[in-house]
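Right, I'll just put the structure down here and ask away after.
The complex is shown incomplete by one protein chain, all other protein chains being positioned as in the whole.
Right, subunit A next:
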């Protein structure tokens, strides 16, 4: 049983502070007050977050596109079924005019 993806979000909150650090000064701004390591760390965090954000944007786009495509295909299938129904009814009328095989239309 695969049960991981949703559960791993338990750990995702660990990155929340990083997200909050989007408010941090950029590396260049921080350099003036905090030496060399600080701006490097801030820049690394921001870079990782921006990659995550870009990936998430793509994820949302793919999911939306799939659901939209699915809605169009379902609509097309429904229209096709509706059009096929009168034809099936017509075919089910026997030469003497009586209806047969109603079960087949379901």
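Keep this in mind: a residue touches a chain if its C-beta (ideal position, glycine included) is under 8 Å from a C-beta of that chain, and two chains touch if they have at least 3 such contacts; residues count from 1.
Note that contacts and distances are computed from a predicted model.
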Quick one: find the hidden chain's UniProt protein name among "Glycosyltransferase family 2 protein", "Succinate dehydrogenase flavoprotein subunit", "TAT-variant-translocated molybdopterin oxidoreductase" or "Fumarate reductase iron-sulfur subunit". "Glycosyltransferase family 2 protein"
Residues in subunit A touching the chain absent from view: 1-22, 24, 30, 33-35, 37-38, 41-42, 44-46, 48-57, 59, 62-63, 66-67, 69-70, 73-74, 77
